[in-house]
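The complex appears here without one of its protein chains, the remainder shown in place.
Letters A, B and C mark the chains as written, and numbering starts fresh at 1 in each.
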Amino acid sequence: MGFRDECGVVGVIMSPSRPPSDYPARLAYFALHSLQHRGQEGAGIVVAEPTAGADGAGALRDMKGLGLVAEVFTDRELMRTSAVAAVGHVRYSTAGEKNVRNVQPFTATVRGEQVAIAHNGNLTNANALKRELETRGTIFSTSSDTEVILHLMAQSVYGGSGDTQARLTDALGHVEGAYALCVLTLRELFAVRDPRGFRPLVLGRIASGEPAWMVASESCALDMVGAEVVREVEPGELIAIDRVTGSLRSLFPFPRQQRKACIFEHIYFSRANSDVFGRSVYMSRYRFGELLARSSPIPGGADYVLPVPDSGVAAALGFSAASGIPFQMGIMRSQYVGRTFIQPTQEIRDAGVKLKLSPVRCMIADKRVVVVDDSVVRGTTSRKIVRLLRGAGAKEVHLRIACPPIIGSCYYGVDTPNREELISFRLPADQQVCEWIGADSLGFLSLEAMQEFLGDEADDFCYGCFTGKYPVLPVD
Amino acid sequence: MGFRDECGVVGVIMSPSRPPSDYPARLAYFALHSLQHRGQEGAGIVVAEPTAGADGAGALRDMKGLGLVAEVFTDRELMRTSAVAAVGHVRYSTAGEKNVRNVQPFTATVRGEQVAIAHNGNLTNANALKRELETRGTIFSTSSDTEVILHLMAQSVYGGSGDTQARLTDALGHVEGAYALCVLTLRELFAVRDPRGFRPLVLGRIASGEPAWMVASESCALDMVGAEVVREVEPGELIAIDRVTGSLRSLFPFPRQQRKACIFEHIYFSRANSDVFGRSVYMSRYRFGELLARSSPIPGGADYVLPVPDSGVAAALGFSAASGIPFQMGIMRSQYVGRTFIQPTQEIRDAGVKLKLSPVRCMIADKRVVVVDDSVVRGTTSRKIVRLLRGAGAKEVHLRIACPPIIGSCYYGVDTPNREELISFRLPADQQVCEWIGADSLGFLSLEAMQEFLGDEADDFCYGCFTGKYPVLPVD
Amino acid sequence: MGFRDECGVVGVIMSPSRPPSDYPARLAYFALHSLQHRGQEGAGIVVAEPTAGADGAGALRDMKGLGLVAEVFTDRELMRTSAVAAVGHVRYSTAGEKNVRNVQPFTATVRGEQVAIAHNGNLTNANALKRELETRGTIFSTSSDTEVILHLMAQSVYGGSGDTQARLTDALGHVEGAYALCVLTLRELFAVRDPRGFRPLVLGRIASGEPAWMVASESCALDMVGAEVVREVEPGELIAIDRVTGSLRSLFPFPRQQRKACIFEHIYFSRANSDVFGRSVYMSRYRFGELLARSSPIPGGADYVLPVPDSGVAAALGFSAASGIPFQMGIMRSQYVGRTFIQPTQEIRDAGVKLKLSPVRCMIADKRVVVVDDSVVRGTTSRKIVRLLRGAGAKEVHLRIACPPIIGSCYYGVDTPNREELISFRLPADQQVCEWIGADSLGFLSLEAMQEFLGDEADDFCYGCFTGKYPVLPVD
Partner (left out) sequence: MGFRDECGVVGVIMSPSRPPSDYPARLAYFALHSLQHRGQEGAGIVVAEPTAGADGAGALRDMKGLGLVAEVFTDRELMRTSAVAAVGHVRYSTAGEKNVRNVQPFTATVRGEQVAIAHNGNLTNANALKRELETRGTIFSTSSDTEVILHLMAQSVYGGSGDTQARLTDALGHVEGAYALCVLTLRELFAVRDPRGFRPLVLGRIASGEPAWMVASESCALDMVGAEVVREVEPGELIAIDRVTGSLRSLFPFPRQQRKACIFEHIYFSRANSDVFGRSVYMSRYRFGELLARSSPIPGGADYVLPVPDSGVAAALGFSAASGIPFQMGIMRSQYVGRTFIQPTQEIRDAGVKLKLSPVRCMIADKRVVVVDDSVVRGTTSRKIVRLLRGAGAKEVHLRIACPPIIGSCYYGVDTPNREELISFRLPADQQVCEWIGADSLGFLSLEAMQEFLGDEADDFCYGCFTGKYPVLPVD
């Protein structure tokens, strides 16, 4: 129903005195590029130009579009700016309304102050708030839950003109669910995470010495521009960075809650070269693979471990290391598969057209292979891969999944299908799933093994999609 | 001066009686897609429509453009055809003239018969032939050596009207160098390799029972559409497939020569999931890596073997297996780097922007790492990678290259830089190269080891770029 | 500051039982095409699909873009609709923000009911209302005055859920200035003109017998689709057409005011083949030309009357008829001048490059010519034309303008420059204007002559731009 999206956010702010290593808009651009995996539908950057406009009073200027980061922006517009700060956003391609109106950051004039907002997450009471606001005569111009925050800020009775922090805090006091936010005004950059910290947000420093900061969904974005990671923005924390004074304030304006970070960031969503929630994503996946090898060994052994590229590589390496079965890159991914690719007829598709994944026959024919993937959602891709490998002559195909069976949708900003489409909800017994997929054997990583690995932090993560038990129930 | 290109070719021909599993133009399209790595500048498909035209006499129709396969063609035009045969081509992006005129297949009316030609390779006497033809009043409309073959065919005194085979054989009798050709008329598809067989070409059968054939530069193209590999087109062989009679004739019209297949197809050029010159490319690379580990071990050992993605993966796996040093995917490649990407300023680039490759810190920081790549040409990429890894905290960086040092250009259709730009020509001692690149140690696979691996077939390959000794000296 | 635009609007509504002669979206498209002269910056159509949506509850769907009507829409999207009604809008290219966000019709959910609005005109108290609404916490998502109406509707205390008519009437009770509106809900189409009737709006019937209606800014839009003109929407009238009952209600909910139709619609803005405010535009221009010939004869006579194409043609014909001086099409307009045309250097421009207008020498060289134009704003075009004609050898150039001197800006929706840029404001004496332009003589049609022609209706028109006396003073 449109009130859902998984996205990536970034914020940059620099002291005007600082000799810029690059334009804020360009830093945001490179950061968004490294967060591209978090959203391919559209991208936007809003820059704060404190001296722009006929009257020199400054303006927020937005650049947005549908498509990939490299398609949406031109270097000319990124450099044609006197910006000292920027916020950016990449948006996930959901089934819903594909319209440039829904591309963030959103901008609005809130009691005379220009504000831009970029949001990763999902508000679980957005529809209720929206209905209430509409009753009061509020008009919504997008189908996004993020707009609710803007209207709550505008209608907040707290804070005089220009006190964006008070309004933002007030507004967030009314919303529930998941949010990692970057909010920009002409003077300040705010970074906020919801009290449970569902979605990640990390604070970094661009170069050293001078007050130049970046916040981003993942550390890979800081890495991309050579910024150093300072620390996570904490769950429930609001960080305010003032462009003029250079000060960074940290506040915890909301009631404390048990942390509930999204474990799926480590399973699939984040980039392998990111540190997320204080852990290396690559290492988590590698360990999941090791644990999986131990809990789901291959009966009778196998010749090779093959990853589903690219997301299954780290887990497959862990599986190989723990099992002693050699790892081979036996399934290749095409670099050139675009979004507008012509589809083959069903007949020839059945005959074996492989647009996206191709088998390396010499590693498959007459071999017993283990295929390792990060997760199984609908099961259709796994089924295709098994068929692909059998077509290439595999003697046995054993499927190993480096996370537990998924039986529930996510309400906190990951775009998951309806429960009815989830193969492990439809077929509760793993053996049924194995048969439907057509593998010789199937093994999932157990939730217990996963939690054991997380150790003391096991309670700090949300496992709603594996258990159906949700930290915050959606109101809507 | 433009007379050089590395490319991929494909040809398809079907019996009209055959119930088509897909349109020939679409089969050629999917095949070209799987050969995209052989050329990204432009692509073309020419179809034979035997009943097209106002008079029903048939026509060759071409579809061409600059860009990737997925950008050049639309499904509408691929399907708007009564074609029974097609030839296709992908063209490499050389420094020279980027003009749609140079996109193959080329078409011409040769003594009343329409002919299309798609060429992979490089003619070593093209300029001399071109000058001679110009003296006779011939006009060239492209800057490609391939056009020489067309004019030689047109001016051949052999063969009456319509005897394309005689003309083609006559023309090829005058040219020297490397060619793997697909030639299409309204009635026949010809597939030819030069007598030394520099460039690959493989024959396949689409489904079974019926006369429906495909030839392509690599077996991955046959695999893509579910065709089965029949055999290589032999060096010096001309295969003619007649659409009407369904017959396939094999001729060897040229004097026999020692085979000289391009070893670089196995080192870098071909796709890992192809069989080329009768061998698995993946397996060759894996073995190169194993041999490299034996001949260039890491003094004092190392923590991880990291491949340069994607071309170094198979060799790195071989290296890991032979050395016992664990393989990790410690360098990540961005999926989204496009060709028109905005470039960061030098300042921030030095500060560490990583558009294309990103390090996975936990596998690098404080570690002794081995980086395995397929080859070193100018050395600039290796240098950047070493700097990237040191920036990510590597304690030691050992570079291992799964082929010998490259000291000479190629004259047979691989687009290599001038000799003066080759790092191993400029710095003959490996130690100098190592220092320039900044690695702690550097090792190449020796030519002897490579040849030992090839065994009885060692003489069947060309090593010109490693030795400077060329099977055919260029006339031009 | 952006709160100004001259535009064209259209609305279509059909009985569901009616066998459609064409899709409502397509009828709106053709109508907008014929109104293209009223706005070239962008265009939009919103359709009402009463049975759309997952729940079959219906939806308004919008199609919008920057550019010409023929560029913005595709036939596929116009036909992929179950629409029974549509509103459309073309937007004028003002200096302000060129952003697809500002392209109308605007849509919003007003207390649970979807509403689309298309507006031609300018509200003179929009900024004041906007400031007041912002104080109440309202967020504006465009820089258009039209959005004010939507928020006033949403916040209206009148009318329960779904009573759009009561809300619209309440909202319009607060605004001042000029508006001709088409408002669409899933059930009704509303057409409204402000009490002074500044901007035109005409009601028509598509074919006969069945309840299928169209409203549009000019009769040429009805003509385009073969609809017959029924009558003008009256100043101060609100017409509501119900899709289900087929009923058409007429209301006059606002206090009566003296009519003040924009005389400039007849001078320049409307298309010559339209009837506007009950009069033929072509005939008005022709008469203005006749009156001008009488009041400003050419001293000593002239050889030819030449119109400035295309807007001066009808007046020039009237001038020719009344003066007896033969009319010739001595200045030609290029059909191919696009908006992205390359500009010549100043040097060659001075040497005489004529991109847009070209002289027909044989009608100009050694001749005394009269040039007739509809109006003079900045004077720069007139000056170029005089120079063009002298360059083509004209012996004398007499300029005659078929309206009075313009000395004031418009506040009612015509995009006029600042007063300081108006040549007749800068140079109050016509003789000074004549000298600056470089003509041998200059004559304007007097306001008195114009009013005499209008006769009894003279008071029903606004002459603010000629007199500086405005029917409604702007609050902002």
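Assume a residue touches a chain if its C-beta (ideal position, glycine included) is under 8 Å from a C-beta of that chain, and two chains touch if they have at least 3 such contacts.
Values in this document were obtained by computation on a predicted structure and should not be read as measured data.
Novice: Taking the complete complex into account, tell me which visible chains touch the one left out.
Specialist: Displayed chains contacted by the hidden chain, ordered by label: B, C.
Novice: Just name the one of B:Arg38, B:Arg91, B:His119 or B:His151 that touches the chain not displayed here.
Specialist: Residue touching the absent chain, from the options given: B:His151.
Novice: For a quick check of understanding: of C:Ala57, C:Val244 or C:Met332, which residue touches the chain that isn't displayed?
Specialist: Missing-chain contact among the listed residues: C:Met332.
Novice: Considering the complete complex, identify which of C:Ile239, C:Leu317 or C:Val369 is in touch with the unshown chain.
Specialist: C:Leu317
Novice: Just name the one of C:Ser280, C:Thr381, C:Thr416 or C:Ser446 that touches the chain not displayed here.
Specialist: Candidates C:Ser280, C:Thr381, C:Thr416 or C:Ser446; residue touching the omitted chain: C:Ser280.
Novice: Specify the residue from the set B:Gly56, B:Gly137 or B:Gly324 that touches the hidden chain.
Specialist: Residue touching the chain left out of view: B:Gly137.
Novice: If the hidden chain were put back, which of C:Arg26, C:His119 or C:Arg383 would touch it?
Specialist: The one listed residue touching the chain not shown is C:Arg26.
Novice: Residue by residue, what part of chain B touches the chain that was omitted?
Specialist: Chain B touches the missing chain through residues 100-101, 108-112, 134-141, 150-151, 154-156.
Novice: By the contact criterion defined above, which parts of chain C meet the unshown chain? Give residue numbers in ascending order.
Specialist: Interface residues of chain C facing the absent chain: 21-22, 26-27, 29-30, 33-34, 36-37, 68-71, 73-75, 78, 207, 220, 223-226, 271-273, 275, 280, 282-283, 310, 313-314, 317, 321, 326-329, 332, 334-338, 340-345, 347-348, 351-355, 358-363.
The rule is short, and it goes like this: only the chains that are shown with their structure count from here on.
Novice: Greatest Cα-centroid separation from chain C: which chain?
Specialist: Measuring from the centre of chain C, the most distant chain centre belongs to B.
Novice: Any idea if chain A and chain C meet via the same residues, over half in common, or different ones?
Specialist: Same, since over half the interface numbering is common to both chains.
Novice: For chain B versus chain C, what separation do you get between their C-alpha means, in angstrom?
Specialist: 61
Novice: Taking each chain's centre as the mean of its CA atoms, how far is chain A from chain B in angstrom?
Specialist: Chain centres of chain A and chain B, defined by C-alpha means, are spaced 37 Å apart.
Novice: For chain A and chain C, let me know how many angstrom lie between their CA-based centres, rounded off.
Specialist: 48
Novice: What are the residues of chain A that contact at least two other chains?
Specialist: Where chain A is concerned, no single residue meets two or more other chains.
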